[in-house]
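Heads up, the thing below is written out as structure tokens.
One protein chain omitted, others in place.
Take a look at chain A:
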Amino acid sequence: MAQQQIKLKMEDISIEFPGVKALSNATFELETGQIHALIGANGAGKSTLMKVLSGAHDHYTGQIYMNHEVVEIRTPRDAKKLGIDIVQQEVDSALIPYFDVAENIMLDSVVNNSKGKAWVNWSRLHEDARKILERLGTKIDTKKKVSELTLAQKQMVLIARALVDEPRFLILDEPTAPLSQKETSELFRIVKELAAKHLVGIIFISHRLPELFEICDEITVMRNGEVVSREKIDQITPKQVVEQMLGRSMEEAEWKQPASIGKQIFETKQLTQKDHLVKQINMTVHSGEIVGIAGLVGAGKTELCKTIFGVLPIQSGQMLLHGNTLDIHSPADGVAEGLALVPEERRKEGILIDEEVYSNLSAANLSKFCRFGFLKQGNEREAARKMITDLDIKTPSENQKVGLLSGGNQQKVAIGKWLMTDAELFLFDEPTKGVDVGAKSDIFHLISRLAKMGKGIIYATSELAEILAVSDRIYVMYDGMIVKELVTKETNEEEILYYSTGGN
């Protein structure tokens, strides 16, 4: 396929939303056949910049050029006509669950190319969809309903959809966030092939630095709505990138203050979930100890947390807290027994986005601010203000709706609500997901502070570097079971990965 080389340039792009200047004079360049990394902390403007490029905003100022000719992109249709396509971060919102794979892949083309045609040619639809999937080198049955697919497969369907029109530029917004290591490397193979063989220019947005360095040719760093640097990937180090993202040099500070590990407070015996999502779990947590749960996506980490907390029903086995058998059938029971869960799906499960900061913070222990069922709102707000200062939650006041805060600050609220309770065992499920570097270190500090207070902590994550930095001891999960127990000081990423992938 001898396609002509195209140079894309966005120049002096600025855009304002009520009260916020989201982009100011951002300039971005890309050529076909390149893989270009776009990185920045939350709120740095990378998604906004890409929305401009894909036609989602029409009120920006600045120019976009293709091969030095000005092009006008104001609607998604404009962008598509110019060969620019985007794969959104939230795959589920872009897919129709009860349509099959082929229908979803061909959705745009059916909608846009059906003028004057009333009938759907099913065999052609499936044939076309199959060809695109073949081009991606993935085997997904085109007749399968999308609701039956794994996250990674859904993502493939979305990428396949974007490829229907043979785009020259493809934006991937945090495509690896929900993927396991194996799925990620599969995605990388496809992305590399698209760039090299089909000369597609790829913009790759991600928070994970190592993978950007693995597959990208160039990197653009954004901060506060501005582009702060653009470099060839081999001219810059990950540390420099982090510094540019933060705007200050990051000390590789030893944030973890060693807590003294006390006696055992929590134990599970042969804990098995009803649908066998987790099986025969034997684990212990000591006071002041941070116990990491490692494993790939789908290994059962989230399910383990949910089973302990009472979200998922238990089939057999026992849980003991301070030697007492726990009888937990719902999260309400879990909370009453002194458990706390900071769930992975923050906006869905962790916070009430339409409610104020103060009522989010008190939600888990409202009785503390009640007398005979009546709220003592003065006490409630005062406690909220104290928590806001204590956790350094960036909010104009305790009356702000939590949905308006940044991801990191939302997470602080989700954690803060448990600090209002007398919880003994804290479960963190991917607490740094979608959180920028600054808030991330705040969250680490907070967790280590909890450990110092003598709480027991279970920390589930698929980020290996993170688990090594945070935990004292690690259980590695594979296929719903704990396959290995490791002492953090004596292990490394390779060993964890070895057991995570089923080695033994």
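Keep this in mind: contacts are C-beta pairs under 8 Å (C-beta built on N, C-alpha and C of every residue); 3 or more make two chains touch, one makes a residue touch a chain; residues count from 1.
FYI, contacts and distances are computed from a predicted model.
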Record-based protein name (UniProt) of the chain missing from this complex, from "Phosphate transport system permease protein", "Carbon-phosphorus lyase complex subunit PhnI", "TusE/DsrC/DsvC family sulfur relay protein" or "Monosaccharide ABC transporter membrane protein, CUT2 family": "Monosaccharide ABC transporter membrane protein, CUT2 family"
Given A:L326, A:I351 or A:L450, the one touching the chain that is not displayed: A:I351
Touch with the omitted chain, as defined above, among A:Q5, A:S260 or A:S330: A:S330
Residue among A:V311, A:V437, A:A469 or A:L497 that touches the chain left out of view: A:V311
Touch criterion as defined above, residue of A:K417, A:K455 or A:R473 at the omitted chain: A:K417
Which residue of A:A94, A:L320, A:C370 or A:V483 touches the chain not shown here: A:C370
Touching residues on chain A - with respect to the absent chain: 309, 311, 330-332, 334-336, 341, 343, 345, 348-355, 359, 362-364, 366-367, 369-370, 373-375, 377, 417
